[in-house]
Every structure is written in C-alpha cells, then in structure tokens.
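Every protein chain of the complex appears in place save one, which is left out.
The chains carry the letters A, B and C, assigned in the order they are written, with residues numbered from 1 in each.
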Amino acid sequence: MKQENNKPSFASDYLEGAHPAILQRLAETNMIQSAGYGMDEYSESARQKIRAACEAPEADVFFLVGGTQANATIIDAILRNYQGVIAAETGHISIHEAGAIEHSGHKVLSLPQENGKLSAREIASTLDRFYRDETHEHMVQPGMVYLSQPTEYGTLYSYRELKEISEICHQNGIALYVDGARLAYALACPENDVSLPALAELCDVFYIGGTKCGALFGEAVVIPKHGFLPHLFTTIKQHGALLAKGRIAGIQFDTLFTDHLYEQLGQTAMEAAARIRKALLEKGYQLAFPSPTNQIFVTLEKTRAEALGKTVELGFWENLDENHMIVRIATSWATRPEAVAQLIEAL
Amino acid sequence: MKQENNKPSFASDYLEGAHPAILQRLAETNMIQSAGYGMDEYSESARQKIRAACEAPEADVFFLVGGTQANATIIDAILRNYQGVIAAETGHISIHEAGAIEHSGHKVLSLPQENGKLSAREIASTLDRFYRDETHEHMVQPGMVYLSQPTEYGTLYSYRELKEISEICHQNGIALYVDGARLAYALACPENDVSLPALAELCDVFYIGGTKCGALFGEAVVIPKHGFLPHLFTTIKQHGALLAKGRIAGIQFDTLFTDHLYEQLGQTAMEAAARIRKALLEKGYQLAFPSPTNQIFVTLEKTRAEALGKTVELGFWENLDENHMIVRIATSWATRPEAVAQLIEAL
Amino acid sequence: MKQENNKPSFASDYLEGAHPAILQRLAETNMIQSAGYGMDEYSESARQKIRAACEAPEADVFFLVGGTQANATIIDAILRNYQGVIAAETGHISIHEAGAIEHSGHKVLSLPQENGKLSAREIASTLDRFYRDETHEHMVQPGMVYLSQPTEYGTLYSYRELKEISEICHQNGIALYVDGARLAYALACPENDVSLPALAELCDVFYIGGTKCGALFGEAVVIPKHGFLPHLFTTIKQHGALLAKGRIAGIQFDTLFTDHLYEQLGQTAMEAAARIRKALLEKGYQLAFPSPTNQIFVTLEKTRAEALGKTVELGFWENLDENHMIVRIATSWATRPEAVAQLIEAL
Partner (left out) sequence: MKQENNKPSFASDYLEGAHPAILQRLAETNMIQSAGYGMDEYSESARQKIRAACEAPEADVFFLVGGTQANATIIDAILRNYQGVIAAETGHISIHEAGAIEHSGHKVLSLPQENGKLSAREIASTLDRFYRDETHEHMVQPGMVYLSQPTEYGTLYSYRELKEISEICHQNGIALYVDGARLAYALACPENDVSLPALAELCDVFYIGGTKCGALFGEAVVIPKHGFLPHLFTTIKQHGALLAKGRIAGIQFDTLFTDHLYEQLGQTAMEAAARIRKALLEKGYQLAFPSPTNQIFVTLEKTRAEALGKTVELGFWENLDENHMIVRIATSWATRPEAVAQLIEAL
C-alpha cells in the first residue's frame, strides 16, 4: 500500500489528510482557548448542525475518533452482558476489528449475507429460530443488529430494506445500529434513497463517518432519542475514546456540516467512481459486486492486476483462485480527475 | 471550564489547538497520498527520531490517540489475565479513567502515595507482603507498576527514585510502565534529571505525551526492547486505538521531534510557571504540593478563589473544608506572557 | 492446613463433608431421573421452602456452586458497564477473589471499614462526594453496595444498620447485595436481629451460604423481587455457574430448609464458639475483633501460637509484628464437643 512516486493510488479512501476547509478552520481557531472533552463551542455547534441535518432536534451526538472504536463503544453501551450483536458475516465487526467486540464480552452473531447485506427475512428467521429453541437460555441472546451503509462491499440498503429491518428489530425489542464509516458516499450516490433523517427515523444509533469522508479522523455518533444510552460519556471514557481536545473533532464536523460540504465531498467521489465504472464496463471488465458507491470491486487475472499495478495502485481484496483475484478501486473526496484519467488509460 | 470572552484560562494544558508548526506541517503534506495504519513515511520518520532521542535504536514505537487509551492498551498488553497493576491511589488509572483498566479485566492495586509518588520501599513491601501471604494465589498477582512522570500532582521522580523502582520491578520479574502525558514539562523542568534515554533505560514501556504537550492529540508509546509486547498492533486495533490515517499522528510527532520542538514547548510552560510560582510565594499563597512542573496547586479560601475567577479562569481541584479549596493553575506551550501578567496582577 | 492424625482442626468451617442428612437424602434420591439445570422437582421444592423462610413468595431463587462465583455472577448481572461495586476494603471481593469482579469488567470501589463493616454514613458520604465531583462522569459510577453478613471478621450488621444502608442505597437508586456465605452462623447468633425476612425486606439480592454451612457445596441466591435480574439464567450459564445436575444443589438446600436444619447447624457452631470464647476470656486472651459468630480472632504471641499448634490446628490470619499474630478459630456445624474440650485444655 506504500505510495510510490507519481503513481496515483486507489487503494483506499483514507490516503490523504483532510479536506482543506477543515485544515483552514483548525488554523483559524487554533489559539482560542476552549473547554475539553467536547464541552467546547465548536462541538456544540457541530452537534446542532448534525441535529438539523438529521431532523432530529433531540438527538444526542458524540464525536469519537475511529470506526472500530465507535463500534466497540456503542455496541458495548447497547448490549447487556447476556446479549450479542447480529451482523453480516462480512461485517467489519465480524472480521476486521481484531475482536474489539468480544474484548467487551459480547459475541458477534454472524449471519449469511448477499452482496454484503443482511435481509430482514434472515434476521427475522434467526430471531424466530432463537426463541423457538428450547435451549435458547443457554445461548447468547441477540440484542441488536449491526449494519453498515454503504456495506463493506460498497452496496446500499434501500429505504424499504432498512425500514423492514428496523421493524423486525423493534418488534423484537432489539436495537438497530448503522455503521456509516463511508456515509458521505452513500448520501451522494444517485441510487441512494436513505437520507440522514431516514437514518434518524429508523435507527436507534448510527454514526456519520469522518475518517474516510474528508476528516483527519472522527466519527459522529447520533442517537436520535435523547437519553437512549445513559452515561454514554462514561462508557466513551472507559473505552479510551474520549478526546481531551474534543474541539478537534468538533471543528471538523462543524466544517463538514457547513454549506453541505459533507454531501459535496461525496459527489466528488461519486463522479470519479462513475467514470471508472463506465470505463471498466466498456472495456469488458467484470465487477465482483454491484456496488454503486465509491468502492468498485473488479475480478482480474493476476497477471492483469500486476500489469495495472505498475501505473496505478489498487487495493488487494481477495484471491479467488490460482489465477484470479478481486481488487478494490476506491475513490474519495480527494480523487483528482487526472488520476482517474491515468487509471482509465491503464485499463 | 467554559472559556469566557477575553478572560485567560489556566484551567488545564489542553485548551488550545496545536503548536503552529504542526498545523503547518499537516497543511504541507495534506494532499500527498500515503499508506494507512502507521505504515506511512511520516510515522516511520517520527519513529526514527524518537528512537534517536531516546537512544534506543531497537525500540518499538506506536502512536496512539489519548492517554487513557494508551494506558488501557499497554496495561492490557503487559498483564496476564491473573495479574493487576500497581499504581498510586492518586494515579490517573486509579480514579479518572472510568474503569478502563478493569474493562480489560485487570485490577488496579492502589498504593498510598506521597505528593503523587510511589516509593520503591512501598512497592517492595507490597510485593513482599503479597508473596508471604499464604493465600496469595487467591489474590490478584501484581504484574507491573504504573507511574506517571510528572505525576498527577506535578511532582517528579528523580533518576535515583526511578532506578530504585525499576530495580525492584525487575528483581521481581514485573514490568515498569511510565505514563508521560505531560512529559515535555518534566523534560524542560530544571529540577528534572530523568531524560528520555533514562526512561528508555529504566522502563519496559513509557509514553511521550502529545495531547497535553502541543499536539492536536497523540501519545507515542515507546518499548525500548523490540518485541517486548508481541502483536501489539492487534491489541491496539482491538482497543479501538488504531488510527486509519496513522500519518496524522506520525506527522505531529515527526514535527515535535524536529529541532527539539518538544523540549522548547516545555520551556515556554516552565518559564510561565516559574513566574507564577514566584508571585504566589511572594504574595504569601500556600502551595498544596511541591510541584516544580507546569501544574501549580494552590490552597485558597473559597471567597478568594471566587474573586480570582472573575479575572482569570483556574482549575477546580478539590474541596478541603467548608471554606478552603485547592485550585490548579496549569501553564502550557501556549501560555501567553500577557495572560501570566494578568494572572499575577489578579493575585 | 493439612490435617494431622487425631489433631482437631479449627482452621476453617469447611473442613468436613456435609451434614449427614444431606448425604442420606442424596442417597435416597440417587437413581431417580430428573431434569437438568435446576428444572427438577427437588430444586423447585427447595425454592419454595426458601421463599417461605424468607417470607418472600415472589422471590427468584437460583442455586450456585460457590461464593466467589455467586458474587461475580450477581454483581455482573446487577451492574451496567460503567458502574462499580462499593465494598469494605476487607470485603471478600476486594481481596480474596483473584480479581473475579474485575474479570467481568467492574471496579471494586473499596471503602474504609470498622470491624469489617461499612457504615451508612461512609456510603452516603462516598456517594455525595462522587456526585459533587465535577469530573464524576470520568469516574466509575457506584452502582451497588456489597456487604457480607456475618462479615469476614465475624461481626454482624444490626437490623438498624442494615436498614440505614438499604435506605441510602435505594434513595440513590443503587442496589444492595448481601453475601451470606456464613449466614447460618449469623441467624443462630443470639446477638443477631437480622432474620431471613429482614434480608428479603432490605436487600435487592442476597445469598444463603451452603458451602460453609453444612452442604457439600452450594449457595442459594435470593432475589426478593421477581424479575429484578432478567435473564439471570443466561448470565449464570455464561459465568460457568450452571450445574447440569442442578438437583444436587436443590436436594441439599431442600434438606437444609427442612425442619429448620439450617438454623440448627448454626446453633451447634454457636455453642462451641461460646464455650471457646468464654475460655479465652477467662484465661486472659485478647480478641482481635468483637465477633459474636463462629469465627474467633485471637491475638497471640507467635511462640504461644506455635505451642498451641501442636495440639490443635488453628487458622493463620495475619502477622501483627515480629512477635505477634492473629489466629482464627472457626467452629462449624461439625465441631465436636471433644474437639472443643481439647482446644480449651490446650489454651
């Protein structure tokens, strides 16, 4: 993944620093003194803007540093000791968080997925099977559902799909939590019909990703119903997730939610992704998943991948067989048109 | 702690953003692409400079986000499940980390302290009592010692004190870990004789604080003996402490360890603290602890504290009785001479 | 502690097997088939008898194996992740449970004690200090109080003391839990005025000890208010505390609560303790704590202790200084009059 001279990289969407507007704002406010731990005026302003964008005026909003941290902290706050979290077997918490959920004592109950997505039906039948099982009190009780939007495969839940899942959860008295690490790229996607207010309507908790969407770091956790997670501040501290200089996260989200910067960032990535996707299809490449967002997964012969790798850097995803692999092409708020042109030419 | 217009605050040492050199460096490097998770060239450069400054060429160096996170992660990595960590009863991990150590399953074994410091004698007699106790296998085994330098009371361990503690630890086969959240203010203190190489010589792990010493955030964990904590990368990820954009921490520490910026930052704070301390003593104020670093603790009548609070903001520390309290005056890399003058005048 | 031929031991109250009535009942029922996990008729009968004895007809009753297990399981079930448990610094969970409470992620908040007892005043002032502290959201929230009756020093809470503590707890919305490992010896003590119904009235959870009170093993957890700890069955299983052959615990408690056997067991121990205490006082021995129950703590010269140890086995408790120590003399349901005579003669 090391960047080489002049070779543009599409290996991930966190290769650069931050959107320049964020750096400028950090510089402008730098020497002003403010309170710590998120009690500052920038964080408060950011919270207000996020509440407005989500049409959730009562929402509790907390700024955490990273995605694994947000997932571990929120899931620990939602679950009771005897409960676990339902997630797709491809979900980030199922595999790539080094056991952060289990570290807090909770089992990840992995379910089969399709294109990275869980279905309401699969969740419903899991809950049904659990409660019908005579021995279910010997088993970890499903206490919540974890989804990501977009998913780890770049796919999207539709409003209808999310609503069905939300209904299943709430009929069963369990919480719905959505990981929005790349939410800007969902919000800017033409195919998307799940807005921030829709997330606030359907989820018990979700987070708006900053790290992969133009911030230096930071994830904004939104809890539409005030007080749903009591003493979350203490839980955040306990998870080592409380920033002393909370303002640094606050300033970033305040900037991202000023003048629709967050959506604009997403559009830059979408436009780049659309150009690349079009070129791939025209040239007969095979897409591994139908992902409409900023992550494009291409099935390639290994020799072809190697050749491409000489001009542009791609993300390794998975070996399929001896001769084929899946690579990931990720665009972002920072993707330059020239880099896209270079990639298309290489294709 | 909310900052009011034009009233300078001495409430803590993390009231501003970052040293301007850091912001400038972030801006310069902003659009360069680099690998994630600390695999970037900035982090590597920072690691090399820290190894050089510590005269520990084989050291493993990791950049984490905050102090509680660093403590919880490192302590969890050092201890086995049946072990606990010895700390002063006033240690940060004993009280103000919301149970982060216990969250990983480990008991904090709190010992009496003097001016925020543990003594080698106290540690030795604790270990002795433990191993003499016939029932010690029913108890949590002391597995390491946690110190902070400077302490939570602004005091310092001398080289000799630290060496004695280090010897006790290593004679008993347990690790010594030093929390350097405010290490810049120790290193710049005229009374200090514990250098970075001394820390590398005596400790198994220590961290060089960034958050309270001029960075936006960040703590550099130093493990002088390479491989002492195997798979720490995974443990860091598990604790939600792995930055996707590791470069942001790397760039900051690379800047702090260029041209001795880290020591210079400390000196600014020391000079301000010296002026304030002198004024306090001249005016007959009573210092609560003999702290030579950037934190000054003053015993005040409450009415006096209230009056002072109209001109400058101080940190509340502790109620002593109905009429008296301890306040904290913290200087930092960002303390302006005018603010010091304003404070002295108010005194 | 190894028993030598013909030398009676007073080292602890769990030196023998079980009251013969229990063994007989186990033999009688041995080949009858019954359901597992406490769903059997013996466990159900025991639950009914315990409910009756506690005058708590709605109580949930669970049979666990041992004291540390019961404490860890119940405390984990009561607390939320951000909470800790208040206990005397001499409390069993504070020291002698190898970090079992912390293993579930919870801090033990140790308070000073007098003769092994916490006072309502100390608890109240701790809660008060906590909530007045501006930084309390950075600290572990006290979520419950743990007491033992009798205490680890053999002392007793009076009804009035317990009622005051109960009121403080409930005014502050936190739970009161009483560890009754040696409860039979409290119930049989002439000085005691805390009956089983009183415990059911004042506590949220308590356990009636079997292991040290005549059973092979087993502790009966009583939750006066049905449903106070939802899904406790699953938590018990998760803690490895669910007996497959739950009947073995059920049969034992059914026997202990038939024909007042539990109280009678206690009386045997009380009578022996009274004789020993009287002899000690007559002979000018110094009692270390004013314990009216089955544990007697005597301050002895080490040479005297050694001499005594040739005739009877005593429990080592604590070294006081170079020449003095505290020994424990524990009587039990199984203490034989001849052994008492032998001890008194040796004194």
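Simple rule for what comes next: contacts are C-beta pairs under 8 Å (C-beta built on N, C-alpha and C of every residue); 3 or more make two chains touch, one makes a residue touch a chain.
Just so we're clear, the structure is a prediction, and the values are computed from it rather than from any experiment.
The residue touching the chain not shown here, chosen from C:185, C:217 or C:317, is C:217.
Among the residues A:10, A:82 or A:185, only A:82 touches the chain that is left out of the figure. Summary of contacts with the chain left out: across C:32, C:52, C:307 or C:341, the touching residue is C:32.
Across C:97, C:122 or C:204, the single residue that touches the chain missing here is C:97.
By the touch definition given at the top, subunit B reaches the unshown chain through residues 76-77, 80-82, 104-105, 137-141, 231, 233-235, 237-238, 242. Annotation for subunit C: contacts to the undisplayed chain at residues 1-3, 8-9, 11-12, 14-18, 20, 23, 26-27, 29-36, 39, 41, 65-73, 97-100, 103-104, 211-212, 216-217, 234-235, 237-245, 247-248, 334.
Of the residues in subunit A, those that touch the hidden partner chain are 81-82, 84, 95-99, 102-108, 132, 134-135, 137-140, 316, 319.
One rule holds in what follows: only the chains that are shown with their structure count from here on.
Look past subunit B and you find the other chains held together by touch in one piece. Annotation: the subunit A:subunit B pair of sequence copies touches via predominantly the same residues, more than half of the used numbers being shared.
Each chain gets a centre from the mean of its Cα atoms; the one farthest from the centre of subunit B is C.
A separation of 42 Å divides the Cα centre of subunit B from that of subunit C.
Centres computed as Cα averages put subunit A at a distance of 50 Å from subunit C. Each of the following residues of subunit B touches two or more other chains: 97-99, 103-104.
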